[in-house]
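One protein chain is absent from this view; the other protein chains keep their places.
Take a look at chain A:
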Amino acid sequence: MLAVTSAPRIDAKKRAVLDARKRQFAKATWETETYPHRLNFYLTPPTGDIALEQFEEWAIARLKVLAELEACQFRNRSPAETEEYMKPVLEKYMRLSSNASRSSEVDAERKRDHYSHWTLRLAFSSTADLRQRFARLEAQLFRLRMQWDDARERRAFIDSLAMSWETVSEEEKAQWRTELKAATRVWADEEESWFKVAWENVPELVERRQCLLKRGVAYVHVREQSTMVVNEFSRQLESGLELAGRFLPRMDEDNRLSPILHHLSQSFVAPDAGYSESSSIGDITIPTAASIDGLSQHFPLCMQNLHRELRKNSHLKHFGRLQYTLFLKGIGLSLEESILFWRKSFKLVADDKFKSEYLYNIRHTYGDVGGDANRRGRGYTPYSCQKLLTEAPPSSGQAHGCPYRTYAPDNLIALLQNVGVTDRPLLQGVREDVGKQRFHIACNRVFEHAHKGDLRKVKEEGLWAASELDTILHPNGYFKRSFLLKNLGRVKAGDLGVDGPGVGRSGEGEKMEM
């Protein structure tokens, strides 16, 4: 404690980039930064001087690119479509020429790229949420650019990285050839070259059993190299962001930069798949333990399925329980009602068993018990589609996850028919979507079919903003929309709209209704 108070306070504006004692010996990197490669790992922060306007302009340009990239994801574009779409966008805002182009702009372009990255890094390091989003998008951008890079330049770039891999020798190849091929799934026409790394460096490949393991050494096919580079890029960026986040508070005094940075992070508001408080229907009707059965018709298939399983077995396994409890919390079911709901639903379970094995979990989900962080955050947030689509698939006896993904197509169709979705062309469409792994397109298709009439009405009368008719990315969003659409007439006009009773919009809504 003493040490902290006695430490000298450094004026942030006057703080030197380098330690004062080392400074005089350091190589001056001021404005002498060179960019031999088109790609950049952004390991060293820029040290040159730029105008404040440039600082902002460059960052805004990069931000636009990232926002477009994120939008591609939300529209569920395939990688090929994304590439197609992003090409002109990048060309326009963040051109990066190759060495071969011999453009005179090369250095200026690369400098812009370098500086804008570091500006945004500062802007998005403040919260874990922003950091994660930024790192994800930057990694995607990096991957895109690497794909477009000229093969020779990419190789030069990869070789310039200090990564510890070793090529597999011919003798070793001869010795393990069949195993190497089986493990890395090398087809007849593919290059037969591999490299060795410690398995800890390629956990993703180990996880999917896509490399050969020998006593802790992973034999990886060369085609994975670019993936590894991208992974390394995200890893470096994530730790860099965390570091930046830690230093950010010291920068707050700077009244030139912080408004810009604040503004930048504020404007990064593409539609987020996250859960928002407003997806509960608490302002219209208050859900109770007894009303869940009735409301369940508005649930997306994943939740309907859990509900049916629960009713059938009077039990749900852990992950199913967790997923469903969170969803119910999201629609506005209070903790008391939730406990009541589960107590009644687990009717074969004795009271003391319920208390000792289940009650704590429910309370924990609501943030009623548990560690400080859990309580302060009021428990967990309801799972988004993305979460449901990426977590481990259910094994026997479990029913969690997204049924569009976890069910075999035939069983899925049977399930849909059981919940009353019988339209043949629709089911055919679902089957195709699922075949192409576009699970939530299938889910949205079912939603749109079920609410065809109401959706048309809403669109024609312009009751909802366009963003409220976008693809659904959250089970709670599905529920809210479904519920509102089915209650268009009954709900008081002012409460219409997914965003709940908006102050400005409620007047408009009333006019529309009249």
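Going forward, a residue touches a chain if its C-beta (ideal position, glycine included) is under 8 Å from a C-beta of that chain, and two chains touch if they have at least 3 such contacts; residues count from 1.
Keep in mind that, in the parts below, contacts and distances are computed from a predicted model.
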| item | value |
| --- | --- |
| Protein that the absent chain corresponds to, by UniProt name, given "Glutamyl-tRNA(Gln) amidotransferase subunit C, mitochondrial", "DNA primase", "U3 small nucleolar RNA-associated protein 15 homolog" or "Trafficking protein particle complex subunit 6B" | "DNA primase" |
| Residue among A:D107, A:E192, A:E357 or A:D470 touching the omitted chain | A:E357 |
| Selected residue (touches chain absent from view) among A:H318, A:R378, A:K436 or A:R456 | A:H318 |
| Selected from A:A183, A:V197, A:V229 or A:L295 as touching the chain missing from the view | A:A183 |
| Full-complex contact with the absent chain, from A:G48, A:G397 or A:G435 | A:G397 |
| Contacts of chain A with the absent chain, listed as residue ranges | 179, 181-183, 185, 199-200, 203-204, 206-209, 212-217, 317-318, 322, 352-353, 356-358, 360-361, 364-365, 369-374, 380, 393-398, 403, 406-408, 410-412 |
